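Every protein chain of the complex appears in place save one, which is left out.
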Amino acid sequence: MNLYDLIVKRIKEAQKADSDGLVTNVSTSSMLTAEITLISSLLVALIMLRLVSNVLMIVAVLVVLFAAILAMPLMPRLKRELNDSLFNMTFYVVLALAIVIVLFYWGSLNV
Amino acid sequence: MSEGIRNLIMGFALVIFSVSLFQSIYDFKPLIYPGISYLYNWVGTEIAPNMVTVVVFDWRGYDTLGEALILVTAVIAVLLVFGRGKVQMGGK
Amino acid sequence: MIIDTQLASLLTAGALIVIGIFAAVFLDNLIKKVIGLAFIGDGANLFLIAMGYKPGGIVYIYLPGMARDFFAQNAAYPLPFALVLTSIVIGASTMAVMLGIIMVLYKKRGSLKASEILGE
Partner (left out) sequence: MNLLIPLMVIVPIICALFLNLLHKKDRTIKAIAIILALTLPLLPILASYGIHYFGGYAPLAQNPTLSTGLPSLITGTVLNTFHPAITYAFQDAQKLFIFILGLVAFLAILVSLFETKRPSGVYGFMMFMGVASVIALLLTDDIFNFYVFFEIMALATVGIVLVSGVKGNYETALKYMILGSITSPLLLLGIALLLGVTGNVNITDIIASLKIGVVDPKNPVLLMACGLIVFGWLYGSGLPPFHTIKSAIYSKALPHGAALLQAFSVFTLIALGIIILRIFSYLPFSQMIILGVSLLAMILGITMALLQTDLKRMIGFLAVGELGYIGIGLGLGTAYGITAGLFQAINEVVITAFLFIGFGVIYYQTGESDIRKLGGMMVKTPLVALLVLLAGFAMAGVPPLNAFQSKLMLIQASIQAGLPELGVIMILLSIVTFMTFMKAFHAVYMRPKPADLEIKNEKIPRATILSLIVFLVVCLIFGLFPQLATGFLQAISSNLAGGMP
């Protein structure tokens, strides 16, 4: 069993746990594409940390790479996480509010 | 993530937000500078006796226009909620 | 730490905002959620009103026989009050539409629980 089959199998498992249970060729391949896009663009974005420090960049890339591989079907989880329920939406809104305020207020105050 | 952990994170985020809000309000109080209000109080006496009326109608008329419009929009939106003017796709 | 009228009002406004967000986020009943949202808007309005306060000032109405420079140096600051007028109307309009939608949803679903109506 090669890596591709392994990934497809895990995506199928994750999707079956999801509601509709309809696993088609198209949905699997788009899930796979989304997965690869997410991880690769995150990794490329992390390279920008080199402006802060080179060591930090290498450590961050390695940590994220391993974490992503270990938690491999990220996309079904992300889809469930970003669903349309008001509770989830408010959760992320409040979290973003705190992050923005901390970065601007405390971050700029102490630089 | 379970609901309990989420609630905990949200509560923590809100506490951080409220601490920074209160601190910035406490810092804000001595900084208040009336600025343009001085000018309104000097110049407005020539126009009408009530300064708020002067501000609302003479200097900031577009705000008042917006205020009236949002009332109209809200009334129409409430009528819409109860079913007036729904549209249906489809030709003649 | 000396707390005068203005600082107390400003801090009350901050407290209203924080309590409002707590209510809007943690309460499940839609009407209670909307009351929380009203708190947030009122907090912002009270904050603006408290900014217009002038210690020992007079009301911003120019009475006949008043000297112009006396008035200008003692009157309260009119701009925040004018802004609050607009912002109160905005809050009321939004509230009306929200409560209308909640009425219709309640008739349809027979429940006011946000987790039932607005869940996915």
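Letters A, B and C mark the chains as written, and numbering starts fresh at 1 in each.
Just so it is clear, contacts are C-beta pairs under 8 Å (C-beta built on N, C-alpha and C of every residue); 3 or more make two chains touch, one makes a residue touch a chain.
What you are looking at is a predicted structure, and each value in this text was computed from that prediction instead of being measured.
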Specify the shown partners of the omitted chain in the complete complex.
-> A, B, C
Sole touch to the unshown chain from A:L6, A:A67 or A:L82: residue A:L82
Touching the hidden chain in the full complex, which residues of subunit A are there? Just list them.
-> 22, 26-27, 30-31, 33-34, 37-38, 40-42, 44-45, 47-48, 75, 78-79, 82-84, 86, 88-90, 92-93, 95-97, 100-101, 103-105, 107-109, 111
Tell me where the left-out chain touches subunit B, residue by residue.
-> 20-21, 23-24, 27-28, 31-40, 42-43, 58-63, 65-67, 69-70, 72-74, 76-77, 79-81, 84-92
Contact footprint on subunit C, counting only the chain that is left out | 17, 21, 24-25, 30, 33-34, 37, 40-41, 43-44, 47-48, 51, 69, 79-80, 83, 86-87, 90-91, 93-94, 97-98, 101-102, 104-105, 108, 117-118
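Operating definition for what follows: only the chains that are shown with their structure count from here on.
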Are the chains arranged, by touching, as a line, ring, star, complete graph, or other?
-> complete
Tell me which chain's centre, taken as the mean of its C-alpha atoms, is farthest from subunit C.
-> A
Centroid distance [mean C-alpha coordinates] between subunit C and subunit B, Å = 9
Quick one: which residues in subunit A touch 2 or more of the other chains?
-> 87, 90, 94
Subunit B residues touching 2+ other chains are 10, 14, 17, 21
Considering the complex alone, what residue numbers of subunit B touch subunit A?
-> 3, 6, 9-10, 12-14, 16-17, 20-21, 24
Contact set on subunit A toward subunit C in their complex | 83-88, 90, 94
Taking the complex as given, what residues does subunit A use to touch subunit B?
-> 87, 90-91, 94-95, 97-99, 101-102, 105-106
